[in-house]
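Missing here: one protein chain of the complex. Every other protein chain is in place.
Our next item is chain A:
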Amino acid sequence: MKQTLLQLNDISFAYEQRKALDHISLQVNEGDFLALLGPNGSGKSTLLKIILGLLKPTSGEVVLFDEPAKQFKHREWIGYVSQKSNAFNSGFPATVFEVVRSGLTKKVGLFKRLPKNVHTLVDEALEAVGMLAFKSRSIGALSGGQQQRVFIARALISEPKMLVLDEPTVGIDHENVQAFYDLLAHLNQQRGITMLLVTHDVDVVSSHITHVACLNQTIHFHGYKNEFDEMSQEARDVWYGHAVRKIH
């Protein structure tokens, strides 16, 4: 039996009066590659913040690695890769090495020094994302796609069991997007890292993904990828369409 890494039980959330999430239940098991899809304004970011512990749900419960989120102490098991555009200020004076090394902070713990083999660990993490050659470059000087790879390396260095990615390909040019997803698939299949990919882009649903969840305030679909492929156009319109119309 595979371990359940993330379990959302009946999560609701409201900003003041506006309901953002309505009775969401969701499950991610070890080894899954789940795409959490939803149009803009569907509550994806809110749900992600709840999963990461940045927001408290109005009602419902988050369970991480079989423990209630409040008691869960191993946040380093969950690697977070945020949306490129709002992640950091690009003028930040740091090298790729310094950024990747900082991924060890939580794992090493307060009041403790970084391990002596930190260079080897950084090298391995950068090697895994194909960015070793950029180790001493300034982070701000890299392209969007390269920066995202570095941020994956920053997550990998603490040996996470699950990666949570928030719209990771926004601002990356089209050619590099495919290579980026290939990298995620490789990490998922070869290293067994569970993936939770949050995006508005339905086109990402490729062969790499094992599960899909469709969100728009509520969960409209949650199941295997091949089931999603068979989802009717009507059901898709109900899920994606009205929100799109609302925006325009």
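Rule of thumb we're sticking to: contacts are C-beta pairs under 8 Å (C-beta built on N, C-alpha and C of every residue); 3 or more make two chains touch, one makes a residue touch a chain; residues count from 1.
The rule is simple: contacts and distances are computed from a predicted model.
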Among "Metal ABC transporter permease", "LppX_LprAFG lipoprotein", "Putative cytochrome c" or "Bifunctional protein PyrR", the UniProt name of the subunit that does not appear here: "Metal ABC transporter permease"
Selected residue (touches chain absent from view) among A:32, A:76 or A:167: A:76
Contacting the left-out chain in the complete assembly, out of A:14, A:63, A:108 or A:202: A:108
Option from A:61, A:98, A:127 or A:159 whose C-beta touches the chain left out: A:98
Touch residues of chain A, complete complex, unshown partner: 52-54, 73, 75-76, 80, 82, 86-89, 91-95, 97-99, 102, 104-106, 108, 110-111, 114, 136-138, 140-141
